[in-house]
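This is the structure, below, for whatever I ask next.
Only a single protein chain was left out; the remaining protein chains are all shown in position.
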Amino acid sequence: MNLLHINDLHVNFSTKAGQVRVLSGFCLDIEKGSSICLVGESGCGKTIVALSIMRLLPENAQVSGEIQFKDRDLLILEKEEIRQIRGHEISMIFEQPASCLNPVFTVGDQIAESVRANGLCKKNEARDAAIELMRLTGIPSPKKRFDQYPHEFSGGMLQRVMISIAMASKPALLIADEPTTSLDVTVQAQIVELIKDLITKFGMSLLLITHDLGVAAELCRDVAVMYAGEIVESGCLNEVFRHPKHPYTKALLRAISDDGLRPIKGSVPELTNLPEGCWFHPRCPFAEDQCRLSKPELKNGIRCHLWKKN
Amino acid sequence: MEEKLIEVVDLKKYFGSGIFKKSWIKAVDGVSFEICSKETFALVGESGCGKSTVGRCTLNLIRPTAGHVYFKDMDISSMNEVSRDIRKRIQVIFQDADGTLNPRMKVFDLMLEPFRVHGLSNGHGKEMVNELIEMVNLTPDLLGRYPHELSGGQRQRIGIARAMALNPEFIVADEPAASLDLSVQAQILDLMRKFQAEHGIGYLYISHNLKIVKLMADKVAVMYLGKLVEVGRTNDVFNCAKHPYTQALISAIPILDPCAGRKRILLKGDIPSPLNPPAGCRFHTRCPYRMKRCMIEEPALVGDKHIVACHL
Partner (left out) sequence: MSGRIQTSKMFQKPIVMKPYALELLNFIKGNCRVMVGCGLIFFLFLIAVSAPLIAPNDPIEQHRGHYLQPPSWQYPFGTDDLGRCIFSRLVYGTQISLLISVMVVGVTAIIGTSIGLISGFAGGAVDEVLMRIVDILLAFPGLILALVIAGLLGPGLFNVMLALAIVGWTGYARVVRGCVLAEKEKGFVEATRALGGSKYYIMFRHIMPEVLAPVIVMAALGMGGTILSASALGFLGLGSQPPAPEWGSMLNEGRTFLQLAPYCTIFPGLAIMLTVLAFNFLGDGLRDVMDPWKKKRLEI
């Protein structure tokens, strides 16, 4: 049984410049207890997937397709119902924890509030529950830290607080949008370990969004590589990272590796001005005539005309 | 060995803090190193360890509290305002190209600025800019745009072009690729390497990304709370790191192959505040091997080629 099933998701934004296609025919399945990672460069639509699931897209977005979560289509649910899911069954953590916390309330209050919002316990029990959550996420001396304000926390600690808040409801699915990007390497390692522990402990599913292939490799079992709003390659992370089939995945993995720099030529195409045929062909070293003419379909987890040849 | 380009001797920068500036934040506390031409010297460390401050002091963009910076035996740290002639020869590439390009100026004016500042733009500014923009692999149609209309990679290229315009001998690169995407990072770094090979530039490469440092640098210095803890050739530092902090940093680099077995040294806690650094060895609060001696006595940098500050 799939926990989350995204089928043929299209997201368009209407801007002054006209319609911009941000996601086109995005499909993704997340099983219960599995961890999947969306990797890709900025502007490839990774975050839009997360926001679509949470129904947090801006007003000028048009969404079509289906997002099945526990047999309910999140896209057609009423606002009230989606609120019941958001932060209860699906939680999300963000890149910038400092900007997601209210600076005028103590950290503890904000965690306690999320505990209470879930209706899991009474007001007087919320403090204990919050302290328990802080302990769970490895915040040292939680009783003392409970009454401190966000500015008294370091970046790593704030991310732990955000994880505490997300964990308050023991969600079935945790969406982590670049959770370690703004952190230092040693702290990043701590947070990665923490998330790893938590998902195994509570049997959560994880949807990780990152551009850091290393973090993806540490945390996830499956991976989907995105380029210009669609998946170009997906599959078991082990397999994909060791034997990448799509030229983009190959190039991405080799761009900065131990044996030197191999930059990918050109830049990500603008979404308003996508090339004919395969969207990657202008940058692809193997491109052939058919790549320029027709757009490949996603077959066996890879979107390329030539993958059998390579 | 190549000639010595930059020599930093016992550099210190304290910032006053508190209402009466009574307490000092020791952002940089006694840092010394040398950089030769054609050499990339990397300064690594976590945020707040003072590595950017070192970069700025090296260029005398902020004045150091104590210590000296010599550029080819000229003491630039004691100059009130670095002369234009020297400014021309030492340049900087910033991390945040967005903030360092004036949003009201078009790309053309931004690219012309280095020449204009030095009074070289008379007459053939246009050709110079065209040459420059080709040098960083951008197309001339960008010249009429404003910085916010460009991608991060394009902006960083303009930042590099501005630094390269005057044929400098030494460049401080302060996290030049940190805010960019992976494929663009590789492009930018490749570009920097190309210029180094062509013009024999010496780099002071400031970064927290050890993976890139390993690729780019000839020498590495690891900084922790305003002090160097380990300096050595890149290979030596990465292959046989001696300081426990360096070991932890290296082990924290996420690696792509999920099956590669390795032991990760997880450091506990965060960097202590530089306002009130721990006594003795500054790292002892997080060090897995700390001894009694570490809490009392501050270790000195010892060694010949590969220097370490640790009692172990």
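Order as written gives the chain letters A and B; numbering starts at 1 within each chain.
Keep in mind that, in the parts below, a contact is a pair of C-beta atoms (placed from the backbone, for glycine too) under 8 Å apart; a residue touches a chain by one contact, two chains touch by 3 or more.
Since the structure is predicted, the reported quantities are computational estimates derived from the model, not experimental observations.
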item: Sole residue of A:L3, A:A129, A:L271 or A:C304 that reaches the chain not shown, by the stated touch rule; value: A:L271
item: Sole residue of B:K13, B:K88 or B:R157 that reaches the chain not shown, by the stated touch rule; value: B:K88
item: Of B:R63, B:K126 or B:R145, the one touching the omitted chain in the full complex; value: B:R145
item: Contact partner of the left-out chain, one of B:C36, B:V117 or B:A178; value: B:V117
item: Absent chain, residues of subunit B that touch it; value: 59, 61, 82, 84, 87-88, 91-92, 94, 96, 99-104, 106, 113-114, 117-118, 144-145, 149, 151, 159, 162, 166
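We adopt the following convention: only the chains that are shown with their structure count from here on.
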item: Centre-of-Cα separation between subunit B and subunit A, whole angstrom; value: 31
item: Of all residues in subunit B, those that touch subunit A in their complex; value: 46-47, 151-154, 181-187, 189-190, 193, 208-212, 214-215, 248-249, 251-259, 264, 266-267, 269-271
item: For the subunit A and subunit B complex, residues of the former touching the latter; value: 41-42, 140, 154-157, 184-190, 192-193, 211-215, 217-218, 237-238, 241-242, 251-253, 255-258, 260-264, 267-268
